[in-house]
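As you look at this complex, bear in mind that one protein chain is not there, while each of the others sits in place.
Lettered A and B in written order, each chain numbered from 1.
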Amino acid sequence: MNFYSQDLRISTRKRIEILDITEEVYRVVRKSGIKNGLVNLWVPHSTAAIAVNEHDTDLWEDVVNVLQKIAPLKGDYQHNAKYGWSIREQNAHAHILNCLIKPGVSIPLENGRMLLGTWQSILFIEMDGSRSRRVHVQIMGE
Amino acid sequence: MNFYSQDLRISTRKRIEILDITEEVYRVVRKSGIKNGLVNLWVPHSTAAIAVNEHDTDLWEDVVNVLQKIAPLKGDYQHNAKYGWSIREQNAHAHILNCLIKPGVSIPLENGRMLLGTWQSILFIEMDGSRSRRVHVQIMGE
Partner (left out) sequence: MNFYSQDLRISTRKRIEILDITEEVYRVVRKSGIKNGLVNLWVPHSTAAIAVNEHDTDLWEDVVNVLQKIAPLKGDYQHNAKYGWSIREQNAHAHILNCLIKPGVSIPLENGRMLLGTWQSILFIEMDGSRSRRVHVQIMGE
């Protein structure tokens, strides 16, 4: 059993934004030399998240629209009221959506390939940008 | 550390449908001979998902109703408009719900038993059927 891990650094530019990080993750997978096991992605943030879905910027706008219906940016949040003096802390929507979308995913790795289907890309979902973000890539296997 | 993996094949019949795949997953677990570790389920699709909840067809209708409130089948989606010529691509609702429900789950395995509680069954959630689907079952452990 081998372990390999590396942080990806991501700079987001917009308040809410979806970025495809599949290639960056694959670079770490190849560097690891591990062929079979599990690729564990982990976002050590509470206002960004990870999903695995199609690379389609039109679809991404649809995703963002629904997320904003679930938890609107300008909702009536106690978290935001408490930090009313701080523009940076008006982000309850992002915390709430992180509880639903989740900050991690485990993707099976076999023969050096992550088992992503044709329409599956690894998507980083920024919900309180712009910010500097990290995605921890941990590969365990053989 | 041992690895064992196998694909389950699933044929769905309805546009939106929940299927209990617990027995099929258990068959793979038993075949693997692995007793302790992790059972990683992965749906290599972007319009279906996995949940773990009660086997109750009435409840499943409640689940589907709420999912359709979050992302209605006939919403105003850019993804659907772009593919307006294709009946098969009117599925933004399913992509969006996959981002929330997620395509995978990792269930602990101990003494040959998945640690499913009394009211936990493994549920495949089709959101853009009918289709042929796969669920990848990967077991790692000893």
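The rule is simple: a residue touches a chain if its C-beta (ideal position, glycine included) is under 8 Å from a C-beta of that chain, and two chains touch if they have at least 3 such contacts.
Computed from a predicted structure; not experimentally measured.
Check A:S32, A:N53, A:N98 or A:Q120 against the missing chain and you find that the one touching it is A:N98. Residues of subunit A in contact with the chain left out of this view: 1, 3, 5, 38, 40, 42-47, 70-71, 75, 77-79, 81-82, 92, 95-96, 98-100, 102-104, 106, 136, 138, 140. Interface residues of subunit B with the unshown chain, by the touch rule above, are 1, 36-38, 51-54, 56, 58-59, 61-63, 66, 69-70, 100-102, 105-108, 110, 115-117, 119-120, 123, 125, 141-142.
The definition used in the following text is that only the chains that are shown with their structure count from here on.
Distance between chain centres (mean CA atoms), subunit A to subunit B: 20 Å.
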